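As you look at this complex, bear in mind that one protein chain is not there, while each of the others sits in place.
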Amino acid sequence: MARLELRRLRKRYSGSTDVLHDIDLSIDDGEMIVVVGPSGCGKSTLLRMVAGLEAISSGELVIDGECVNDQEPAERDIAMVFQNYALYPHMSVFDNLAYSLKNRGTPKAEIAQRVEATAQLLDIGALLERKPRQLSGGQRQRVAMGRAVIRKPRVFLFDEPLSNLDASLRVQMRQEIRALQQRLNITSLYVTHDQTEAMTMADRLVVMNAGRVEQVGTPMALFRKPATRFVAGFIGSPAMNFLTFSVNTLPDWLPRVPAETNEPLKGELSVGIRPEHIALTTLEDGHIEGCIELVEPLGSESLVHVRIGGHDARLVVRHGGMELPEVGQVTGLNFQGPFHLFDRHGQRLSTRLRLADTNCSMES
Amino acid sequence: MAPQLLIVLVFFFWPAITALRQSLYVQDAFGLGETFAGLANFTRVLASQSYHEALFNTAIFSVSVALGAMGIALLLATMADRVLRASRVYRTLLIWPYAVAPAAAGVLWMFMFDPTLGVLSRALAALGVHWDFRLNGHQAMALVIIAAIWQQMSYNFVFFLAGLQGIPASLLEAAAIDGAGPWRRFWTITFPLISPTSFFLLVMNTIYAFFDTFGTIDTTTSGGPGGATRTLVYKLYQDGIVGLDLGGSAAQSVLLMLMVGLLTLVQFRYVERRVQYH
């Protein structure tokens, strides 16, 4: 049980630019924080810095009020689940679980008893004598979890632990991990590139891009009010649609908002609309028209890809109807809001321009 | 780490540097003094008739051993690869000569070719060939070449068999579907695909023929008759250890080091390229 604080953490490899810029984050006791972002955004580096596997270039890492920058991984009292599990191939499951306890000089009887308890917790009691290569992917994943749990660490670290599993097992394991984490109530930092995994598991989400934190918040807050265009595009599936307009030629259907600022809008604006907020309609009723290029039936709904002539853009529409529209058909599109506006730097306009509350259709 | 470096430094670099230094000096007859001689040792060595002969012998010897040992090994490995299930049995039957010391291999073949008792020399006599490697330089060379091939073949066999078994079956199946018979498949698919192995073995066989065969030559012909089987290493040994010509042997050492260095470089470039394949 611990509070974890990251204060202006920075990572720089010698001779190159920073890969992490001033990361600030504070994690509450028992909280599950999921760090999500595309590959190369620095999320794994961040996790490895917390683990003590990468040196911290500047800033402070604080666990329970104590700066642990210079401590070895083992001294930080953290446990980590690796992407490839990193089970010791020559040791039995029992020895894999017991290894960290042995290194700490835990008495044999206690080791046996704790291995037993952990095995029971994770339902791997029957596998204790086996070697890792005799286990299935899901079983290895459990053993890796067990190796982390057995220590009763202050902090759990997960480095994309589910990415080596097949889809159905991934869904099952993410539920189990979440349940276990809540039951043990251990502060956790979980890294993934899968936004569904991130949304479903997190107390709070951290979206990272190019070495910076884009936004921190609960999954729903990020979904409803993405702070940047990047977050808007990353969170939610299928991804948000964007249309670009010059400020001088904003379309009629976009509700006008009086801005309480002296700074006039300049350049281009991105308007984001989620696929579920667009409806297919007749040409007369539509705000805009386009040609249907592709229809992907998913069963309960379909994804309809529509090419918009004037914008050279392709919009994805979530279509609930049972009968599928035809490819090649020209259709009208009706935007139902909420709309998300981003300036040319990708910042959310509502926050920067302090838009008036009077027009709620701008806001979600 | 430290002890390994120390040993490398003391037993490798120190001798290497000593050789380099000695190659630039001339020692007097009593080994009491030495004078700087520049490249005189090198010019003396390079100009001498016996060095040319040794170079020529080494070339003949190396090429024959490499081609012979690789050719036979490739033939046998291809056959063993064909009879998949039995290939392990044949491997056991064929790899053990690797464990025989080159010196012992020399003795074995010397016995086979013994002018009075040898099985093979008697067979040759029946064919009308008078065989005495103690008198005939060409026959002496043939003897050491055969002994070296016999010993080195198993090494090549292991690598060729591994290389052949590493070729994806689907490639040969595709070729078969495309109408290529076994002979054609071998030359158009198998042979190009094992060319990295062949190249590696070519370098290794050359190095083997250069150095490891010292024992083979020493136990059988001692470089004779009349220097007919005196290779570069054998000459280096004779001049340096037996003849005590420090400057000359050091110059030969340096020249040999350059040759091996060149081979190493070629080998390393090849290793680097291979790494990129993976």
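Labels for the chains are A and B, by order of writing; each one numbers its residues from 1.
Simple rule for what comes next: a residue touches a chain if its C-beta (ideal position, glycine included) is under 8 Å from a C-beta of that chain, and two chains touch if they have at least 3 such contacts.
The working rule: contacts and distances are computed from a predicted model.
UniProt lists the omitted chain of the complex under the protein name "sn-glycerol-3-phosphate transport system permease protein UgpE" (options: "sn-glycerol-3-phosphate transport system permease protein UgpE", "Phosphoribosylformylglycinamidine synthase subunit PurQ", "Probable chemoreceptor glutamine deamidase CheD" or "Integral membrane protein"). Of the listed positions A:90, A:152, A:266 or A:314, the one in contact with the omitted chain in the full complex is A:90. One of B:24, B:194 or B:233 touches the chain omitted from the figure, and that residue is B:233.
Looking at chain B, the residues touching the absent chain are 1, 3-5, 7-16, 18-19, 22, 72, 75-76, 79-80, 82-84, 86, 90-105, 107-112, 114-117, 119, 122, 134, 150, 153-155, 158-159, 162, 169-170, 172-173, 176, 182, 197, 200, 207, 210-212, 214-215, 218-220, 222, 233, 236-237, 240-241, 246, 249-250, 253, 256-257, 260-261, 263-264, 267-268, 274.
In the full complex, chain A makes contact with the omitted chain through residues 48, 51-53, 72-74, 78-80, 82-84, 86-90, 99-100, 103-104, 147.
Following the convention adopted for this analysis, only the chains that are shown with their structure count from here on.
We define each chain's centre as the mean of its Cα atoms; on that basis chain A and chain B are separated by 61 Å.
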